[in-house]
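The other protein chains are all here in position, but one chain of the complex has been omitted.
In order of appearance the chains are A and B, and numbering begins at 1 in each one.
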Amino acid sequence: MPKRVITLTVNGETHEVAVEPWWTLLYTVREELGLTGSKEGCGTGDCGACSMLLDGRLVTSCIVLAVEADGCQVTTIEGLAQGGQLHPVQQAFVEKGAVQCGYCIPGMVMAAYDLLRRQPDPTLEEVRLALAGNLCRCTGYTKIYEAVLAAAERMRLEGARG
Amino acid sequence: MRPFAHFAPRSLDEALDIFRREGEGGRPLAGGTDLVVQLKEGGHKFPYPRYLVSLRRLPELKALGWHEDQGLRLGAGLTMAEVASNGWVRQRYPALADGAGLVGSRQTMNMATVGGNVCNAAPSADTAPPLLALEAQARIVGPQGERLLPLEEFWLGPGQTVLRHGELLTEFLLPPPLPRSASLYRRHTPRQQMDIAVVGVAVAVALDDGGRTLKKVRIALGAVAPTPIRARRAEEALEGQAPSPEAIARAAAIAQEEARPISDVRGSAALRRHLVGVMTERLLREAIERARRG
Partner (left out) sequence: MARETLERPRFRHVGRPVDRIDATAKVTGQTVYGDDLRLPRLLHVKLVHAPVAHARIRRIDASKALAVPGVEAVLTAADLPPHRTNPDARAQVLLASDEVLFYGQPVAAVLARDPYTAAYARDLVEVDYEELPAVVDPLEAMREDAPLARTAAIREADRSEEQGHITIEAQQEQAQSRPSNVSSTITFRRGDVEAGFAEADAVVEGTWRSAMVHQSYIEPHVIIADYDASGELSIWSSTQAPFHVRHEVARTLGLPEARVRVTATEVGGGFGGKIYLYEPLVAALAMAVRRPVKLTMSRREDMLAATPAPQAVVQLKAGMKADGTLVALQARVIYDAGAFPGAPVLPGCLLIGGSYKCPNLDIQGFEVLTNKVSVGALRAPGAPHVAFALESAMDMLAQRLELDPLEVRLKNAVEKGDPLPSGQPYPAIGLKECLEAIARTDIWRERHRIRQHPHRGVGLAVGGWLGGLQPASATVGLNADGTINVTVGAADITGTNTSFAQIAAEELNLPLEMVSVVTGDTRTAPYAGMTAGSKTTYTVGRAVKLAAEDARQQILAIASQRLEVPAEELEMEDGVVRARGQPEKQVTFRELGRLTTGFGARYAPIVGRGAITARRQAPGFTAQVAEVEVDPDTGQVTVLRYAVAQDVGFAINPKSVEGQMQGGAAQGLGIALFEEMVYDDKGRLLNPDLLDYRLPTTRDVPPIEAIIVEVPSEEGPYGARIVGEPSIVPGPAAVANAVADAVGARVFEAPLTPERVLRALGKLRD
């Protein structure tokens, strides 16, 4: 059976990709589009390392079939920094020491970004609730909490200014 | 994963046609949070599918409407996030909002659908006890037309439902809640989030006009039997009674007897039975308190 050609708009760029029905969105984005920032940690939607936005919704792309994303808008970690400028969430992760081995970080940053779009002024408990699907084994999460709260504050200040 | 074909119909009729045309060996694919994992990991509760039919683009599965007399229409294709954040659900069917809001992570809730959760037929499904306690009916559409089924009759065993080849669960109908009523769902998991329910309990209660006796009681249990179940004897023991601590404790003890748990990697039968008692008692108290407050 020939592969199916689907259309994916990833980080604003539209691609036509030939995929097998059983390929995941994660595999397709990594292997066919060369965007390897999103990681596979579990393959079962339990760790969040593959998190990306699919039509604006945060998903674990390791359990989304690529064919299901046909025609959709996808935002990956590679799409966050604009014009060489880190997104405030990324900047805060760097400054707060929230990055160790870094393997969970692309997914973690996407989940934090998604939270701050929905809730610009989260409490610590809201941060902990929103990130529960993103496992980190290195940091003990503490500096990640600090980074997300710091990013929220910076974004509010920038929003107020801008 | 073994090779399979994938179809992406844009209407319910088209989906039904595909099943008719392709024959046995097809599986509907909703959010995929259970099915894709099962396809990847093996150990299937069903024969490996020859083809998948995506339900993602079927507008008929996204129905959502409230009617004073008929209650809530809830499309099977709504995601957990959509259900949990819906105003009607949160106000009138809080147990369902509780259940949908507990499924996995934010990511899971954005993908998983309430219909998929029910059709996957895990005894631990978090929306199942709420839907049972809220007396949901399931609308099933298939080659022979349409039927409406009380949800309690929907499951046959772990991973098994009454759905025949080519039939789809399209929506749920939830009757309007009675006055002075409240509903709740809670589950027990070792972690605070991301786990599968070791025990899930939903209760829905309604008080009489004076608020002195229990006019209606529904208790549903998850993960303690081959399917989600109603604790009918516990319900009967409370209905018409004053909600005294003793009566509530008695009902919780009866619910414990009605549970038929097994031991598995997530917990022993003894733990599950114990938790049914503790949680049923707690939830009944809290629900009655909420119903009183209105």
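Assume contacts are C-beta pairs under 8 Å (C-beta built on N, C-alpha and C of every residue); 3 or more make two chains touch, one makes a residue touch a chain.
If you're wondering where the values come from, they're calculated on a predicted model, not measured in any experiment.
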Residue of A:17, A:58 or A:105 in touch with the missing chain, whole complex considered: A:105
Which residue of A:25, A:127 or A:155 touches the chain not shown here: A:127
Those residues of chain B which, in the complete complex, touch the missing chain: 1-3, 41-42, 188, 190-196, 198, 265-268, 270-271, 274-275, 278-279, 282
Touching residues on chain A - with respect to the absent chain: 20, 22-23, 27, 30-31, 35-44, 46-47, 49, 76-78, 80-81, 86, 90, 93-95, 97, 99-106, 109, 124, 127-129, 131-146
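Everything that follows uses one rule, which is that only the chains that are shown with their structure count from here on.
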Inter-centroid spacing, chain B versus chain A (mean Cα positions, whole Å): 30
In the complex with chain B, residue positions of chain A that touch it: 1, 4, 20-22, 24, 43-46, 48, 51, 57-60, 63-65, 67-68, 70, 111, 114-115, 129-130, 132-134
For the chain B and chain A complex, residues of the former touching the latter: 1-6, 8, 29, 32-33, 36-37, 39-41, 52, 54, 56, 81, 104-108, 110-111, 192-194
